[in-house]
Each structure stands twice: as C-alpha cells, then as structure tokens.
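Here the complex is missing a single protein chain, while all its other protein chains stay put.
Chain lettering (A and B) follows the sequence in which the chains are written, and residue indices restart at 1 in each chain.
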Amino acid sequence: MIRFLLEKEFKQIFRNKFIPKMLIMMPLMIMFVLPWAANQEVKDIRLGVVNYDNREISNRLIDKITSSDYFILVDDYLSAREANDAVERGDIDMILEIPNNFEKEMIRSHNVKVMIATNSVNGTKGVLGTSYLSSIINDYSNDITINHGIIAGKSNINLSVKYLFNVLMDYKVFMIPALIVMLLTMLSGFLPALNIVSEKEVGTIEQINVSPINRLTFVLSKLIPYWVIGIVIMSVCLIVAALVYNLLPAGNVFTIYLFSILYILVVSGLGIVLSNYSDTMQQAMFVMFFFVMILMLMSGLYTPISGMPDWARYITIVNPLKYYIEVMRSVYLKGSTFFDLIPQFYALVVFALFFNCWAVISYKKRN
Amino acid sequence: MNDEDIVIHTDKLRKQFGNFVAVEDISFDVKKGEIFGFLGANGAGKTTAMRMLCGLSYPTSGIATVAGFDVSKHQEEVKKNIGYMSQKFSLYDDLKVWENIRLFGGIYGMKSAKIKTKTDEILNELGLENERNKFVGELPLGWKQKLSFSISIFHEPKVVFLDEPTGGVDPVTRRHFWELIYKAVSRGITIFVTTHYMDEAEYCNRVSIMVDGKIKALDSPSNLKQEFGASSMEQVFFRLAREAERKGD
Partner (left out) sequence: MKIFISFVRKEFHHIIRDKRTMLILLGMPIVQILLFGFAITTEVNNVNVVVLDHSKDDITRKIKERIAASDYFNIIGEVDNQENINSVLLKGDANLVIAFSNDFASNLKKGGDASIQLIADGTEPNQASMEVNYISGILNSVVSEGSNNIDKITIIPQVKMLYNPQLKSAYNFVPGVMGMILMLICAMMTSIAIVREREIGTMEILLVSPLKPIIIIISKMIPYCVLSILNLISILLLSVYVLDVPIAGNIFLLFSVSLIFIILALSLGLLISTLVDTQMAAMLASGMGLMMPVIILSGLMFPIESMPKILQYISAIIPARWYIEAIKKIMIQGVEFQYVIKEIFILSIMTISLILVSLKKFKTKLN
C-alpha cells in the first residue's frame, strides 16, 4: 500500500513549482554562501592613527602595525576629535593615539602610554582588535628593549600557545559541520510538516482519512521521501566540504551517518508534532520560524553555550540541535568516535522516542 | 426486512460539542442498493452525521453500523467497505488522471495489474481516454466530479457517501452524473447522498430531511409530497426548513 503513496509523494515533490528549486537553492546557500558570510573572523580592522609625536620610533610602530594582517591603516588624523568623527561616520573601527613627547618620554622613563579607542558595539571585534593591537605594541616594546641593549632577562615568562583541532583557526571549518545540521533540520523536519499541513488545508487529507490506510502508513509516506532527500543532500554536502573546503571528517564517516539518521528521526517527529497542531500553512510557517529561531540560537551554532547564563544553559539541555551539532563538530574536527559520543547518542534517542510518541498520540484521524 | 439487507443502521446517534448538540438522536436504516437522500439546510447537522458514519468523527452516544461494522469500534473495517466523495476536494490536482486512479486503487489494496485493466474500463466508460495523461487540475469541474465518483466506487465498496457531489455544475453534467449513480446502484452499491438540489432529491428512493440536528421527515419523495400536500420536494423542504431555529453558516 505504501508503495502507491510513496509514488504519489515523489511525483508531487518533483512537480511542485517551488520545492525542487528550494532543494537546490538551500544546499547551495548553505555550502557556498553561509560559510563565507557566517564568518566572525576578525581581520582587516580599519585603523585610524593620530600621531602627535610623529618621530622615528612612533612612525616605526605604525609601520609595524600596518604590516600585520589584522589592520588596515585608513588615514592619519591631525586630532583626536577628527578621528572620533571618523568613528562616528563609520569610516574606521579603532583609533591609536600616540601622545606628544612619546619618544622623549620613552627615553627618559622607559615607560610611556598610548591610547587605544575601539568601537565595541560588536564586543568580540572590540576585544580581539584591542588585544591584537596591544600585543603588537608589546612586541614592539620588547624589540626596542633588545635593540637598545637593555636586557629584560629577569622575570620573563616564555608563553607558548597551541591550538588543537582547528589548527589554522579557520572559521569556516567551525561552521560547516554545524551548517549541515541546519540543512537537515529544514529538509527532513520542516518540509514534510509543511507538506502535511498543506494537505490538511486543501482538504485532500479527508479523502485519505476515510480510506483504510492506517495513520502510521500515511505519516511514513510523507516522511520517507524527505528522509531520502535529506540523506542524499547531506552526502552531497559532505563531498562539497571535502572538495571545495578540503574539509574531511577527522573521525569516521559512518559515525556521522549513524547520528544523522537518528537526528532525522528526531526532527521529523518534531515536525509532525507541529503539523498536528496547525491548521493553516501560514500558522505552521510562523510557528516553525519561531521555533527554528529559538532552537538555532540556543544550539551553540553561532555563539558558545558556555557563555550563556545558567538558566539559558539549562534550556539548551532540551534542544536536540545542540547534541547533533556537538556530534558533527567533534567527529569532523576532533575525530571523536562513537564511544566518545555516547551521552549525545542517548540524548538523541530520548528525543526521538519522545517526539515520535507525541506525534502519534497527537495525530488525530478523527475527533 | 432482512437484517442482511440493511447497509446503514443508526439508533439514537448523537454528536455533541460542549453544550451544542449537532446531531440529536437520529435513527434510520438504509437498505442495500438504495439511493438514500440526506437533506437539510446548512448547519442542520448532516455533514456531522455523515462524518460519523464514515469514521471521521466519534459519536457522543448511540449506535451506528455501516456494512455491518460498528463505526465507533471497527472504523477501520468500515473504511474498507465504503467509498467517499465530496464536492470540495477529492483528487490531487497535481497528479495525472491515471495516477489518481492508480493511487486510490492502491490505497484500497488492489494489485497493479488489476488497477490497469480497470483504469481502461473507467476511462472508456467516462469517455476520458484522451485525458488519461492530463493533470486533474486542468480538467473542467464536471469531468473532475465524474472522475472522482468513479474513483470512489473503484474498489467496489458496499456503500458510497456523496457529500454534495454536484455542487456548481450545469444541469446537463448533473444528469450524466446521476446516470453514473444509477449504474453503480445496478451493481448493488448503496448510495448515501447529500444535496442542495431538490430536483435531485426526486431521483432518490427515500429522502430524510434534517432540521436542527433532528430528522423531521423520512420517506419516499412521493409519499412526502403527499403527506405535506406539496407539488414538489422543494415545497416540502421549505415547509420543514422554515421551522429551523439554527441559522446556516
């Protein structure tokens, strides 16, 4: 029986005016646009300089700063006021102000100040920009110390830093595995739900309801096509990640598939629950938009969960996206094995059972 | 009357939504091979009653059996033995004519090969051979309705429920439609039909008229006319419907 229903669903999907376009556009956006757009990398910070001193040492400092990758020198300003105006207009992000007598004071007391002012509306950018600039200035002062034969010697800690898992500190590497999560959520969770609501709204679902088809068969016939599409498109994305971004999972690709299938069960259950409670497409769309928003924001996709206040972190415990994102990132970047991910596995199993039971209970063939 | 001849049986069938009694204790029997007209103004409760008989809605109290099965206990058995067609929807506009037939044949558990031969028969009967590969959405309304009636009896159900099947089509097409109904009856299928057209009520063997959730009259059209001293079913209907307290929606 289900064979006939599946035939119908596949035909309807591919005949639809929008769904096939969406099935192509969405992965394209997610794999080719989003990784570049969703880039919180801080570089090319636009710097304005006010150099009241304007002598050799201060000029060399400015040269050193502009030769780094992080900063672009936009302009020299004559006064702090002028530079401030430039920040207000949005021409520059940071001001470095070198006071008069900078060089003299340095020779006299070995201890001088410079002023840094940063537009910190975007906090991350403010912090990182400031710290990059400070560390260049710090290096520079060490250079001078050594060049002038003043031995720092004592009390110097040798600090070395090593970054694991994302050695090149590439933001795209961080985002891509998580973006695949977003894709699966939309494809296998929300599209079938919208599909069911649309049959409800048009009324064709009544014709199915008076037939001997049982509810599981009907719901399965709605889900299976999107499961298949989800897995196929995900596989394409994995290949694109490998070919275009040179990003291969450090762990086992089967672990990824295992968790993906489990996750698909979770989101399609959630989708069915949503569809059971909505009568019109418009309603369903808004409810979904609302939930997607919350689920994504609270999943650690863009911003770290560790930074959230306690109450928010408790909420993330009931967010299935969080676990799957953790899995994808761990397998891709850290090479985690299934055994490392057992907590996430259990969590997803619980979600799958919960949503699917709820879906079956709330599905009404009659009232 | 022999029990086996009774296809639909209701006894004090009732549906209540909160304080509102949509269907109030209706009792009637429909015999095998009968065309049973189910009339009533908008909001009289006929759609609710029909939905209970089709297993789409739980009765609040009372008994209803369709094709020998209790609708509140064995609705899945009921569904195997009924066909259903409504004016509002029925077929998938984005599937072709033959694909719709195949889908519903499949849903009722028919084999592909049998569906194929029967599809040819139906299309032949309806004169739709050339439309086989057209999308249902492209067909004129009258053709669509004839097609969906044929599909609703495709699996040879014992009884078929027609919910205002001829709404919005011209008299000629309606005539053709009733010819199809008579053909189905001659094969032993029972017809349970709601309609707005009083001339159609004359085609029925027996007619029930619902007012405010209750059945106010039930008999053959000629007997009803006689009883109410009316010259047409239209007059009978208006006389009864005038007493209604509920407003249509």
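Some points to look at:
We take it that a contact is a pair of C-beta atoms (placed from the backbone, for glycine too) under 8 Å apart; a residue touches a chain by one contact, two chains touch by 3 or more.
Please read all numbers here as calculations on a predicted model, not as lab measurements.
Contacts of the undisplayed chain with visible chains (whole complex): A. Within the whole complex, the absent chain has one touching residue among A:Leu73, A:Ile116, A:Ile205 or A:Ile261, and that is A:Ile116.
Considering the complete assembly, chain A touches the hidden chain via residues 17-18, 22, 25-26, 29, 33-34, 36-44, 46, 61, 87-90, 93, 106, 110-128, 130-131, 133-134, 137-138, 140-141, 144-145, 148, 150-167, 169-171, 174, 198, 278, 281-283, 285-287, 289-290, 293-294, 297-298, 302-304, 306-309, 312, 315, 326, 329-330, 333-336, 340.
To be clear about the criterion, only the chains that are shown with their structure count from here on.
In the complex of the two chains, the chain A residues touching chain B come out as 1, 3-5, 7-8, 11-12, 15-16, 202-204, 206-214, 365-367. Only residues 51, 54-58, 75-76, 79-80, 82, 84, 86, 88-92, 94-95, 99, 102-109, 161 of chain B touch chain A when the two sit together in their complex.
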